[in-house]
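Here the complex is missing one protein chain, while the rest keep their positions.
A and B label the chains in the order they appear, each numbered from 1.
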Amino acid sequence: MELYRPSTALDAANALGNGSVALAGGTELVPLLRDGLVRAERLVHLADAVPRGVDGTRIGAGTTLAELEVDPQIPAALREACRLAASPQLRAMGTIGGNLLQATRCWYWRLDFPCRLHGGDTCHARQGVHREHAIFGNDFCASAHPSDPAAALVALGATLITDRRELPVLDLYRLPTEDDRELTTLEPGELILELDVPAPEASVYLKAMDRQRWSFPIVGVAAARFADGVRLALSGVAPIPWPLDSEEALDAATPLPGTAYKVELAQALVRRALAAV
Amino acid sequence: MARLIKTEKEVEGRYEETWVVVEEDVLDQWPAGPLEVVGRDAERIDGLERARGEALYTADLKLPGMLHAAVLRSPYARAHVKRIDLEPALAAPGVRAVAGPGDVHVLTDSPGYPGQAVAAVAAETFHQAREAVKLIDVEWDVLEPLLDPEEAIARGELVEEPRRYERGDLERGLAEADVVVEAEYRTQTLLHNSMETHQSICRWHGDGKLDVYISTQFIWGVRDSVASQLGLNPDDVRVVCEFMGGGFGSKNGPGDYTYIGAELAKRSGRPVKCALTRREENTATGNRNATIQRLVAGAKADGTLTALGGDYVNAVGWAGFSPMTGGPMQYLYACDNVRVVEHGAKLNTPPNAAFRAPGFVEGTFGLECILDELAAKLGVDPLELRRLNYADDDADGRSYSSKNLAECYRLAEPHWARRDDVHARSEGQWKRGIGLASQVWFGGGGPPSYAWVRIGADGRATVVTAMQDIGTGSRTAMAQIAAEELGLPLDRVDVVLGDSARGPYASISAGSSTIPSMGPAVRSAAADAGRQLLEIAAQRYDKEQRVLSLKGGNVVSQDGGSWPLAGLCELLGDGQILGSGARGPNPTGMRILTFGVQVAEVAVDVETGEVRVERVAAIHDVGRIVNPLGARSQVEGGIVQAIGHTLSEDRLIDPQTGIVLTQTLDAYRMPTIADVPEIVAEFVDEPDKHLTNLGSKGLGEPPIIPTAAAIANAIRDATGADVRSVPVTREEMLRALREARVGAIPA
Partner (left out) sequence: MLELSINGGAYESRAEVGKTLLEVLRDELGLTGTKLACGEGHCGACTVLLDGAPALSCITLAHTVGTRDVTTIEGLRDHPLVGAFVRADALQCGFCTPGQIVSAVALVEANPSPSRDEIRHRMAGNICRCGAYPRIEEAILAWRG
């Protein structure tokens, strides 16, 4: 394996593809490489290639979660989502760009069961142990998206700026299908550079987890109030961050036997989030 | 004088009658009242070494020429190896030896659980070994696994004969009861997750002797097991463990890794380290087995227990033992009619291993919860119900060597009296409640165990014994005991331990036995050395020996004379005072038990099912406390672990394949610092006057025993919801709340 450390985004983007994989904080990629869940011949280290830091509504993709959790310029929902994410060391290492691309914590996927996300023809979680799994969009794959900041950014209506385009953060994600198992719309070699996060009138992120700290969300709820209304988005409830129109929209959930409790939990948190903003 | 006696040996609740050669315990216990070193807070004497990262654990050792092993473990719960080709692994870069099924007894061609060892490789680096393991070509015949414990019982698949205990007549007791409660409780499988994984280094010498450097709780047990398995003389096996990173019961024996390492070391002619990964740790080194407990309790209207019955299923796994889950029911209360049956289901899941009060942690959860359910039905205060049924004598006709549970209850009163305040602090969706639970456990230790004490011209004393300090502070406690006996300040005592070739036989560090087994031997050795010092002092200072004693670093005479011990010791030159001591016998015919009670305060968010433990008060009776600071740490640590057991830890397996799904620490969730409540630890601190020259029992296990039940009882107090299974996840808490709401609707 080789390591290449480009000094510009252009060089980085040009270097990607053909067995070359982008490496930022490494908190996700390094373990996945070791487990053989991701293969790479060359790592493209992004430390000098993508922007880092906060400037008004702009956030560089290389900004760490630890930097964001204490930055007063950041809307409360995102700050809180970063604060409650992972562990202090992981927040100090992990970047916001990388966080948006993190893989599910589904144990079947992590243990390399031949599941649909690995190209197989079954979702082991649906028949197996799935109490941490999805209640929406879970027909094909019941994995749950673990990113707290992603839900906050969706609720905040943030825009993602890549080396090729601008798109709502929501549009970064797609549900996997038989024909395309990808969970993001990122094109091969496309590089996340920045986020633009509009300032809401109020925002909040509430998270239910198994421990007080250092746990992925069982259910996370982000709510942001803008002049035209309140937007909601959830983490931990679908294979991708899940926008929600209203509390009533939870009635459309399709929980598995072991995830029915998540609907009740989401209802409580959504009510609280709405009350808070 | 040594003598041969028949005595009971107890380790983690299992009694065996054996002949033992023991030495008489001629020392009286220290006189009542405060002592100089024992009973006072002491910093760990090895604390700096550990904190500075200088202490060398097995994980840190690197012997010249050392190879690293990796193990091929069965990916299937039940399978047979039809064909295996080790050649590709042997040909891989860096590989120096391989071994397959049958080459050593722990490598099997018929694995009975996922994770059982099948083959192994030793290579120059761990990475090379692990890559080579992937090249081993196996053709498997995959068989249907048995994963359901109740089905195993139905089929008669048991790891051992069911244990039955009975006194009186349960049916009669139930007939006499005014109130009867029946309920089923469940506890989950838990993983030890010591921070240092199971590992050892094996090195053969040309003369056929074997060195084993190992992270272990029992140096001498490893020596004996390895010697016996490999057909060596016990003293041909030297076992070394100077620092070890946690065991909690899972490191009592050599483990598959040691036999694998020994075989690969033999084949390669090089030392071999076999260090398990975290994932192997969580699949192949033991667990606290899950239980299903069907309990019944009956009482008179006045609260007198008339019947306690327990039908217990221990989901043991492919091997292991069926713990005493019914032990608390058997020992804790005065009740004339008790029946306990324990079944150990044999399953295609990883074998259990002792885990900090095995059986009693699980059984206390069920027993102390049903007692509170009974108290609610009776309208009797839970603390009062426990006092009403206090056992003054052991029901099986033995007297207690000491029992101060009543004093524990008395000390618990101020904590229990916070009830109204706790309830008053409920606000909005946060409901607050308080619950308590009692604890009974063994912890008396026993012979044999030995220690030496060496004093030189520098006036320092060194305790030498081949015990291990698994992190509980044993080194420090032994130094305190020797310092007390020799009248020395603590900083003039050293402790050398951790090497079977450099000290006498020492007890296992399990079953809360280290201090009660080792402490008396160390004191006895120190007393022997002290006596010799006084003999010299009597001659040097021209006094009768009987008027002299050792105090505050001086030789003190009853007539007022005092001479620094350092001065006396200077006379030794290159000479040394050598004292030796042994652990005397346990009192015959007595039941040696530890007791305690814990009071937990919780807050429950009734909308989201979040449970926060806010305060735990723990009062334990374990005889004399040697190091109050270390003892409080033990209590806190036990409670922290118990909070994980109660709220967040759960080893999950896939119901189809039996594969452990929670192998990694993101999925298997132990408490972090953010989950810890306020903990108040108190001790009765009354020496057991029948037990050894020290009067101390062990404290490793008692604090973890009652916590889960105290929390569950507090949850019921807060919300009216019955949580009868742990962990109390959001799912379980919301279910119990829903059930309580339905139950609360008037008919």
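Some points to look at:
We take it that a contact is a pair of C-beta atoms (placed from the backbone, for glycine too) under 8 Å apart; a residue touches a chain by one contact, two chains touch by 3 or more.
Computed from a predicted structure; not experimentally measured.
The chain that is not drawn here is touched, among residues B:Ile5, B:Val26, B:Leu56 or B:Ala91, by B:Leu56.
In the complete assembly, the contact with the undisplayed chain comes from B:Ser633, out of B:Ser110, B:Ser633 or B:Gln656. Of the candidate positions A:Asn14, A:Thr122 or A:Gln212, contact with the hidden chain is made by A:Gln212.
Although one chain is not drawn, its touching partners on subunit B can still be listed: residues 43-44, 46-48, 50-57, 59-60, 62, 192-197, 243-246, 248, 277-278, 470-473, 629-630, 632-633, 636-641, 664-666, 670-674, 676, 679. Residue-level contact of subunit A with the missing chain is found at 1-3, 5, 23, 26-27, 30-31, 33, 43, 45, 47, 66, 83, 86-90, 92-93, 211-214.
In this text, only the chains that are shown with their structure count from here on.
The residues of subunit A lying in touch with subunit B in their complex are 105, 107-108, 110-111, 124, 127-129, 131, 208, 210-216, 218, 258, 261, 264-265, 268-269, 272. Looking at the complex, you find that subunit B touches subunit A at residues 607-610, 612, 647-648, 652-656, 659, 661-664, 666-667, 669, 671-672, 674-675, 729-731, 734-735.
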